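The complex appears here minus one protein chain, its other protein chains still in place.
Should a chain be cited, it is by its letter among A and B, assigned in written order, with residues numbered from 1 in that chain.
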Amino acid sequence: MRDPITMDTVRKIARLSHLYEGDGSAPGHGRLDDLASELNSIMGWIEQLNEVDVESVAPMTSTVDMDAPLRRDDITDGGRRDVVLANAPKAEGGFYVVPRSVK
Amino acid sequence: MTDLTQLTLEAALEGMAAGDFTSGEITEAHIRACERGRDLNAFITATFEQALEQAKASDARRASVKESGGEAGKLEGAPLGVKDLFCTEGIKTTAASRILGNFTPPYESTVTANMKAEGMIMLGKLNMDEFAMGSSSETSAYGSVVNPWKKHNRLVPGGSSGGSAAAVAADMCLGATATDTGGSIRQPAGFTGTVGIKPTYGRCSRWGIIAFASSLDQAGAIAKTVKDSAILLDSMAGYDPKDSTSLNVDNGNWVDACETSVKGLRIGIPKEYTVDAMPTEIQSLWDQGIEWMKDAGVGIVPVSLPHTKYALPAYYIIAPAEASSNLARYDGMRYGARVEGENLIDTYERTRAYGFGAEVQRRIMIGTYVLSAGYYDAYYLHAQKVRTRISEDFRNAWEVCDALLTPTCPGAPFEIGRQLNDPVTMYLNDIFTVTASLAGLPGISVPAGLDQDGLPLGLQIIGRALDEDTVFACAGALEQAADFTAKPEKWWL
Partner (left out) sequence: MFTAERVADAKDLIRSDTGDWEVVIGMEVHAQVVSQSKLFSGAATGFGAEPNSQVSLIDAGMPGMLPVVNEVCVEQAVRTGLGLNARINPVSRFDRKHYFYVDLPQGYQISQYEHPIVGEGEISIEPEGGQVIVVGIERLHLEQDAGKSIHDLSPDETYVDLNRSGVALMEIVSKPDLRSPGEASAYMEKLRAILRALGTCDGDMEKGNLRADVNVSVRRPGGELGTRCEIKNVNSMRFIRQAVNHEARRQISIIEAGGIVGQETRLFDANRGETRSMRSKEEAHDYRYFPDPDLLPLKLEQSFVDKIRAGLPELPDARKARFIRDYGIRAYDADVLTVDRGVGDYFEVLAKGRDAKIAANWMIGDLFGALNRAGLDFSDSPVSAGALGALLDRIADNTISGKIAKTVFDKMFRSGGTADEIIGREGLKQVTDTAAIEKLVDDAIAAHPQQAQNVKNNPKILGFFVGQVMKASQGKANPQAVNRVLRDRLEL
């Protein structure tokens, strides 16, 4: 049987997906512990999958039974910086400007 | 003059071809309907002015084509709605999420570009569940969509393509684009008395459609009739080299297929689709559907799809896993909303915590969890193997039948707010639709009857991969037999 999802796990997952706010709340959920119990009920429901015998079954990653199509090595894009930057919250001198990523 | 909004897409195209009315006229009529239907909250962004301009251009185009003896586009002059998951050049596209802010794509999705090339008039961008995650169109950052069908209280139109379904059901547009990941076209069609077609995965290009779960997402249409849905799909589908999973195959002759005889076909009835707590009227509608199909000359074959009950839990691993990955790009750096924090990480967290609604966050959390170290094999890999089993079930069924007949949903439309805080109950809405999504098969929902409260119920046809011809033929037969003519009372006027 699966171990229940602990608060530590919820916190770790929230951090990995950058959904966590420093004050311990996840908007729309109130406190993170509410989220933990929700996730536990969902994962508990999902648990029934363990009944399925998947011995020697290959995982299905796509419904399309094809190989990756390859494209020619031609330059067909680029050279439109204004379009690329048009929706940026902040841009300057042709760069995206974002909060400092190193100290 | 007749009310142009009452026409089917087919009749509207014929009327314009015959010169009975112009695109300008029918577009205006629909814009009026949209304006009067604001309470349904079906649109996120209305583009009425552009629509009128497009209609004018369309009328000119039709005239010049007629002069030169050419053929008009498949959708020439038809006012339609577009789900707000399709990127539209120069028109705000939100996925019904706050995180996209005022995102205005500098590009047009392949599907809507195809439709524009065929003469579509776009009335606006339709409301939906945020990032297409939901079965009720209540998770939208722009408020719930309201089902035109009503009891004493307001009902959900299903989801995620609830805006598309509501707009078509309320005669606000002649048809609409939609997308389906686990049932998001068929379930809202079932809830609104409309037709919803999800084609084989790979028929419609995903390029320019905001991704939810890439291995499942497939565009399709919601329409008033089976034939209308075929006309729409025919203008949407086609090979696109920009999508690596796009199938390089020709469209079938779908419009004609709707009227093809089904005599001699074998229809499978999967026994696992009888579920606990399913209202008896759904069971009896299904039984009625079986009788109709028999009358149309098909052979009825009982089949077994033993892994059906595992489809939904498998879906709730696979779809959130892919979603958690696809939604990683919404970080407030290059487009969309940004909520400034004390540092970079804080900005990421505030932006995403603000930008995503509760259901989206829930699914990102599940997806991140099932992909994380130590859980991948137990959850994600296992679910993908179950998916193989589900696909095998269908393959076995195709040995003995040509298509399947099932109910579309396990229940009738429910009240707004009733299931919102009960995720698992909400997820169960997709129990009959999710199997075809996992296997990438075409499926259609056809309105077939009303429940005791006068609310619409749908039946579903599922076909072999790439066999939309058979799906449309069966749907056409079902539609003819059901003769579903009920319309919601226009209480919102």
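One rule holds in what follows: a residue touches a chain if its C-beta (ideal position, glycine included) is under 8 Å from a C-beta of that chain, and two chains touch if they have at least 3 such contacts.
As the structure is a prediction and not an experimental result, all values here were calculated from the model.
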Fill in the blank from the handout: Which of B:Thr245, B:Gln361 or B:Thr406 touches the missing chain? It is B:Thr245
Completion exercise
Residue positions on chain B contacting the omitted chain are 87, 93, 95, 100, 103, 105-107, 109, 206-211, 213-215, 241-245, 321-322, 324-325, 327-329, 331, 333-335, 344-345, 348, 368, 371-373, 376, 380
Exercise for the section: Would you write out the residues of chain A that touch the absent chain, in ascending order? Expected result: 12, 15-16, 18, 61-62, 64, 66-79, 81, 83-85, 92-103
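The rule is simple: only the chains that are shown with their structure count from here on.
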Exercise for the section: Spell out the part of chain B that touches chain A in their complex, as residue ranges. Expected result: 102-104, 106, 201-202, 215, 241, 244-245, 247, 307, 309-310, 313-314, 316-317, 324, 328, 331-338, 340-341, 343-350, 352-354, 356-358, 361-362, 364-366, 368-369, 372, 378-379, 381-389, 391, 423-424, 438-440, 465
Completion exercise
chain A contacts chain B in the complex at 2, 5, 9-10, 12-14, 16-22, 26-29, 35, 38-39, 41-43, 45-52, 54, 57-64, 66, 68-69, 71, 83, 86-90, 96, 98-101
